[in-house]
Every structure is written in structure tokens, then in C-alpha cells.
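My questions all concern the structure below.
All protein chains of the complex are present and in place, except for one that has been dropped.
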Amino acid sequence: MNSFGRIFRVSILGESHGEQVGVVIDGCPAGLELAPEDFADDLARRRADGQFTTARKEPDEPLMVSGLFDGRTTGAPLTILFQNRDIRSKDYFALKNTPRPGHADHTAYLKTGGWNDYRGGGHFSGRLTLGLVAAGVVAKKLLDGVTIAAEILEIGGAQQPAKRLLEAQKEGDSLGGIIRCVATGLPAGLGEPFFDSVESLVSHIVFSIPGIKGIEFGAGFAAARMNGSEVNDAILDKKGRTLTNNAGGVNGGITSGNPLVFRIAARPTPSIRLTQQTVNLETGKKTEITIAGRHDTCFALRLPPILEGVTAIVLADLMLREGKLPRVLS
Amino acid sequence: MNSFGRIFRVSILGESHGEQVGVVIDGCPAGLELAPEDFADDLARRRADGQFTTARKEPDEPLMVSGLFDGRTTGAPLTILFQNRDIRSKDYFALKNTPRPGHADHTAYLKTGGWNDYRGGGHFSGRLTLGLVAAGVVAKKLLDGVTIAAEILEIGGAQQPAKRLLEAQKEGDSLGGIIRCVATGLPAGLGEPFFDSVESLVSHIVFSIPGIKGIEFGAGFAAARMNGSEVNDAILDKKGRTLTNNAGGVNGGITSGNPLVFRIAARPTPSIRLTQQTVNLETGKKTEITIAGRHDTCFALRLPPILEGVTAIVLADLMLREGKLPRVLS
Amino acid sequence: MNSFGRIFRVSILGESHGEQVGVVIDGCPAGLELAPEDFADDLARRRADGQFTTARKEPDEPLMVSGLFDGRTTGAPLTILFQNRDIRSKDYFALKNTPRPGHADHTAYLKTGGWNDYRGGGHFSGRLTLGLVAAGVVAKKLLDGVTIAAEILEIGGAQQPAKRLLEAQKEGDSLGGIIRCVATGLPAGLGEPFFDSVESLVSHIVFSIPGIKGIEFGAGFAAARMNGSEVNDAILDKKGRTLTNNAGGVNGGITSGNPLVFRIAARPTPSIRLTQQTVNLETGKKTEITIAGRHDTCFALRLPPILEGVTAIVLADLMLREGKLPRVLS
Partner (left out) sequence: MNSFGRIFRVSILGESHGEQVGVVIDGCPAGLELAPEDFADDLARRRADGQFTTARKEPDEPLMVSGLFDGRTTGAPLTILFQNRDIRSKDYFALKNTPRPGHADHTAYLKTGGWNDYRGGGHFSGRLTLGLVAAGVVAKKLLDGVTIAAEILEIGGAQQPAKRLLEAQKEGDSLGGIIRCVATGLPAGLGEPFFDSVESLVSHIVFSIPGIKGIEFGAGFAAARMNGSEVNDAILDKKGRTLTNNAGGVNGGITSGNPLVFRIAARPTPSIRLTQQTVNLETGKKTEITIAGRHDTCFALRLPPILEGVTAIVLADLMLREGKLPRVLS
């Protein structure tokens, strides 16, 4: 199911080293002003282009090949594609028969009988998140009055991770991280207890981002160790404002109007320079693998705009379902 | 969206103090032997009937009103209903205008303009999980060779929680818990990277269970603090067996054949005897609330069969999608 | 897929001679007043109870077991069930191994490996349309200002069919019919060209009614024999009013505001008293069959409320999708 959403529906496509990656957005309201520049900031944040992220250089120019006319969305499917340019597939041909630990190489092989595009992870690549960011930019523009902000809480267990990152990079190792995402300005009443609770929808799309291993809302796992009297948020007024926000802005799967708060855990980048143990798919024998190529020391550094984007996708869809966003803008 | 699943689809219905709760299962293979006794164990585990769970006594007899003929499923929608009998709605009428903190009372009110059935949480009640357990029993029967087992890891932060439970009960307070669910015997290749990763589907349905605040797969949040070289699971053979299982049995959203492992965090039961602060929905003024009624000190104690059930629902659906379960049994 | 609809979603269940038939409606706006009496008229029209329809007597009392509280819908799944009472299954046991021509007996057998409930057609029975009528009643109540009326145009090829009906009944034969359904008062702009054109959705649900063999919109098949200059409807004003309505109220899959008009063809009732040729499923040999039991001479006589109901279901869903019906009534 390469689609997600009920009214505002995104369909994703592409491979790391294929021709194009991108997204088709169905159900985007008509009349939204949209220009390539709108995508620049979030695409740049996703690229990161920093010291600890991949050296692969992609211009990431959004090609809007359908659904846009005279600078406005038409209500027809909005297609946003990106060319893959800086491809060095030869880095990957060597890996064809030696699945990289921690990657989807082996599960993809097992699922598809070996027909998967193994170059750079193929369809399982983090490059696919370009489409999510692009759709997220569109969704954010729709969510007037809503602010979504993701922030890195820790990398490799450290809140000031510079040293950890340098060490890991030097050692040819990698790090993960924990990121918090907060959406404020939401109306109360979004979500459905069964089966489209806000947590259900957010976690569903978040776990489509490669490398996410956990998610918690509000007090999350800590709530399991607190007493009910500590966790319950005292209700302050008819609008649903609460004294604390251990619920993370959702009760019974439905937004309360308080900020939606969740945290995710991203595993360390699976591609590392250190030698690892794997199997040769042709011979069936154990072998060792050393991964060349250009990799993030920590892809979690690039996650904030992706998390914001997928949150916006969920919220835009929920607001459209409830009639809280119009299908035609003026 | 009261339905979940693509081939094996469950649709849930009911309210805590309505006439019936239950589930309609579409896409159940024809020819499965099914009898009321099949449900007894998991329903009893869910009831718990223990010292720290609700005194509400329900016989929980499954009424199979469609989809079954001569003791076998027919391939037509399988409907399993349960009567609500031991209802003391008067306990709840007093609460109509004073939403209980930590419950969905207020969000339900805001969502429905006050038309929600507020008795015992209405549709937002844990009683709805009866349908999930019932559907899970059916799914488990389909999953020949797969074992799913959920186990309580800690309650109120303690691995031996008897004292914590007694204290909380005495104080009129409540506790949460952490539960691990493991599925073994799975084929490799289940799940799709976008947007139906195994983690996406499992978390989607898990977060429909009232009171869940977090989920993590494999090493989960701990993975965010480890190095890549620690987290990556060395691959041992062509079948996908790995030395460790930090991935929790899923890579790129797809099962590897290793055990599927996840942990969830359940908040403490929101209903507590202690006095809490809320608002009067009629007057809009702050007020206090003391909740009578019959409540779990810790509903997490009742979660294991529910978690097993929803996991089975996901897996049955994924196996049917992949043609790994037949539509007709013999 | 026993569900239909994106926001207003109906899920059907039951068998002709099972315990209950009915429907679960998800996404029904909260606050709709609903009482058993609301269903009486359409259920009576569906029963027909006439000279040429089945002698099976069912009270058809709607049991609303969830989603209703204090006489109003709550926004939670609305479940409407009907008991099957006047069951004479013994009429059918004789038919177990001799599939009735024109019925689904044989295809159901082939699909389910023989696990289907064959009594009275099981899940394939026209009795399942009770749920469609019930959901249609709810949908009609939502569609303020919209009028939906289905009318029999001909039975057995005759506009005044009394004689044809008497003859067919006397001969132990059966008749079909053609029915027109018209919805007026629709807003323009409902429907989507790909893949949810109004024609797509209406035909989808109409062909779920057992025994429908054709559907045409506006000028329909006759349009294929006219010139473009005859078929094109001259546009009269900005609101979309047209001089003629050969389009049947839909252009490009989208309502124009003119009346939605379609006609359907219903085959003759497949159950006839005349001897027919079939096969014995045990022996594999040809055999003859004479069908006892109670049958409609012409089930088309009972179709109008069913067609109105399914049309209302489609329109309610489309209006909710577009935000043209509120999710909460006041």
C-alpha cells in the first residue's frame, strides 16, 4: 500500500538510484498557491549538508508535473518528482550478494525473490523521504494557524553530541537519536478512537520512515511508571485546556486542543565503515562486509523536517475528514 | 474508520453501557472450525477477574450471528457480538457534565458536540477491546505455526509489583505497566516499506487500544543511544537468521523471519478514587470530581491477550495479502 | 470487502437463514435523531407483501445495538440488526447438492470450497438488502433538501404489467424489470473523475444488489445512437442548469446540480417452479431441479426503496467528503 490518508492521500514512489523519487498527492484542496521555493527550506533541512551527513549532492528541485496550474493547485492529483542525479551505483553492485546488516537488503531480497533494486537500498532508501517532505510542505501550507516543530533531544545519548559524533565518524561507526515533535494550534476533536486514533495515524506514517524504532506520546513510557494521579491532566476549562500535558494532546485518540507531543527513537545509521558479518546470497556462506559509499554518521540529524512533514500530512487529512479544512480555497 | 485491515478486515462496534459490543470480520478464510469455547481462554485472560481489576462481571459469551455454518466459517462476514449485562449506568449519569481527567470524556464531548454516549466512556471504553480479542482468537487460529505471547515486564515500574498494586489500590490510585509481545514462527517477507511496514500496522492497531502511550520495536529507544556497530544484527544465513535481534524481527518494515518483538507502555488507569480537578461543562466553572464505579487498579494486567490479538490480526492480514494463507481451508 | 464508502461507510453482514442480518454504519454524523419508526416505510416498501412477492413473513424490526443514545446518533458506529424469524431451512437442505440455475449457489460453492451457507442463498441472498435499506434511511435523513425517488418503468417489458405477472406466476415462471431512480436537490461538485465518479460509485453499490444486470445514466445506451449535437445539454446559467438532461446530472463524473438520473435492469427472479437443468455436486452428474420454497414472482417490485437507499448512501458519503454535510448536527 504505497498510499496513506483518506482524503488528503499521499502515494510514494521511487528508488535511491532509480530515475526519480516523489509523491502524488490526492485530495489536496484546490486554490493553494504553491511554488518551487516553498519547498526549499524543508528540503535543505532534510539534506542537512553537514559534517555528519552524506556527501551525496542532490539539487532536490521539485518537479510539479501535474495538479498545478498558474501557480495554484487545481484539486487534481498533485505530483511532485525529484530527479536522482548524483548516483554512484557502482558503489553498490559489489553489495548485490552481501546484504548489509541493519539494512533492508536481506528482507527485501526475501520478499521479492531477489527482484528488488538493491542499489542503495532501492525503494527502501531514506531518499524516499523526499516525497514525504514535499507532501509535508503542501500539508503545512494548508494548516493555517497550526505550528509543527521537531527538535533533536539527544544524539547517541548526549544532549550536546558534538564529541560523540566526531568519535563515531572517526571510528567508522554511527549514532542514533531521539527527536521530539510538537504541533500547536490544533483544533480539538481530530481523530477517531477505533482505528484512526491520532496516535495510530501518526505512528503509522512515522514508522514508514526508515530507521525509526520507537514512538511515545506525551509522558510515554514514563507514564507506565507513574501513578494515575500524577498522569491525569487536570482539566482547566471547557475548551479542554489542561494543567499538565502528560496525554500529549490526545485522549481516547482525539485531540484535546493541547499541543500534540510525541518523541521518536531513530536507530544509528546502519551503513558503517566497520567490518561486519553477513552471508553471501549466492554461496550461502558467511562472509564479511565493509561498506564504502557515502553515508550519514547520523541520519537522525536529518529527521526533523521529515517528522514535521508526516505530522502535517496526518493533520491535514484529519481536518479535511472533519470538514475543518475547505476543499476549495479562496 | 471503524475498520482495520486490507483482506482480513475487522470492524468494531459498541459502547461500554450500550446493548452490545463486538466485531465484524471480513475476509476470514472459509472452512475454519470455530466454536464458542475457542474464545474462552483469551476472554478469561482479558477479564482477569483478579484483585486489581474491575468488579464488573460480564459473562462475555460470544454470539456468532453471521459467517458461521455447521461450525465452520463460510467466508462471509463473521460477526461476533457480546451482550453488556452488568451495567450500572447510574454510576455515570452523575459524571455527564464533569469530564474525568485522563479519560476521553472531554475530547469525545468536543468532537461530537456533546452527543456522545458518556456512560462508562461509551465507545471509548476498554470494553471495546472484547471485539479485538475475539477477532484475535480467530486470527490466531489461522496462523498455523506462529506463536504470539505477550508478557508483563513491569507494573508501576516494578517487576514484582504486588506491593505497588496494594498500595495504589489502598490509596485509590492506579498504576500502568510495560508489556512485551513476541511473535515467533513468522515467514520472512511480510510488510511493505511504504506505508504498511509491520511497525506501521502493529502500532496503528496497538494505539487503538485505550491507554497505550508508547511502543518500541526490538532495541527500541535504547537503540537511539547505541552505536551502529552494536545495533546492527549480524546476518547468519540465507534464511535471514541474525546473531542478535535488535531489529525486533523487522528490517525496512519487512519481517526477517526472526521473532517480532515489541514493547508497549500503558498509562495508569485514568479512573481513580482520589479527588481530581475538572470543569463543569454546563457552567464552564472549575469543579472537583471523585469517581465511584468499578475500576481496574491497573488495566495493563488485562492487556496481554489484547496485544496478542491485535498482533494476530495484523499478521493474518499480511499473510493473506501475500498469498501465504489460503482463502479456503480444507 | 464488506464495506463501502470513505467517510459514511456501511459494512454489511448476515445470511438469509442465519440469526441476524444488518449493517454497521461508520462515520454517521453525531446528533441525528433516529427512531425505529423512521425505518418503517422503506422496510414496508421493500417487503412489498404483495401478490407477486415472497410469502416469507418477517417483522423486520430494526435493532439499534450501538451508536444511538437518547434517540440521537453519537458519532460512534451505528449498528442496525434484524432477526431472521420465518425461516424454513428445510426447504433448502434438499438443494444442498443441486445448485439452482441463475443463483449464486454454484459460484459460492466454487469460491468457498463448499463451506458457504447454502440455505436460501446464505450471504448472497436478497435478504441482505435489508441492511442497505436501513443504512439508506439514515442517509436520507442526513440529506436535507435532497429528494430521491425510484419508480418502476416496466415489468417483463410491460408498463402495465398486471397480466404478465399473473401469467408468470401461474406458469411458475418469473419476471424482471426496469427501474428509474432520480435524485433532485443535489449540490453541484460531488464526485471525482478518477476513480470516484458519481457513476462509478452509484454503479458500484447498485451492482451489489443481487440480480442487477445493467445500469445507465441520463440518455444511457440511447446516447450511443444519437449525434453529439443531440446529446450535449445546452448550458443555461452559471449554476449549471441545462436545457436538457441527457447527461443524467453528471459530467466528468461530477454532479452538475441537475437531477441525477439513472435506470437499472433487474433480471427475473432466478427461483422458479419450472423444472430446470443443473448438476449434482456430489456425483458430478446432470440432474433436474424443481424449486419449492417461497419466492418473488418479480423481485424488481421490491427494488425501489433499495435503489433509493444505496443512492442516498453514496450521496451522503460524497457530501461528507466535500464538507457539505457537517460531522456534528445541532
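As written, the chains take the letters A, B and C, and residue 1 is the first residue of each chain.
In the analysis below, a residue touches a chain if its C-beta (ideal position, glycine included) is under 8 Å from a C-beta of that chain, and two chains touch if they have at least 3 such contacts.
None of these values were measured; they are calculated from a predicted model.
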| item | value |
| --- | --- |
| Sole residue of C:Asp26, C:Asp60, C:Glu154 or C:Glu308 that reaches the chain not shown, by the stated touch rule | C:Glu154 |
| Missing-chain contacts mapped onto subunit C | 1-4, 6, 12, 99, 101-104, 106-108, 110-112, 121, 123-124, 128, 154, 156-157, 168, 173-178, 188-190, 192-197, 199-201, 203-205, 207-208, 210, 212-221, 223-229, 231-240, 242-243, 246-248, 250-257, 265-272, 274, 276-279, 281, 284, 286, 300 |
| Interface with the unshown chain - residue positions in subunit B | 6-7, 320-323, 325-327 |
| Residues of subunit A in contact with the chain not shown | 1-3, 9, 11-15, 18-21, 24, 26-27, 30-31, 63, 65-67, 69, 72-77, 79, 81, 111-113, 115-117, 119, 122-123, 328-330 |
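To be clear about the criterion, only the chains that are shown with their structure count from here on.
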| item | value |
| --- | --- |
| Self-contact between copies subunit A and subunit C, residue sets same or different by half | same |
| Rotational angle, Cα trace of subunit B fitted to subunit C, multiple of 5° | 180 |
| Centre-of-Cα separation between subunit B and subunit A, whole angstrom | 26 |
| Subunit B-subunit C separation of Cα centroids, rounded to whole Å | 36 |
| Separation of subunit A from subunit C, taking each centre as the mean of its C-alpha atoms, in whole Å | 43 |
| Shared-contact residues (touching 2 or more other chains) in subunit C | none |
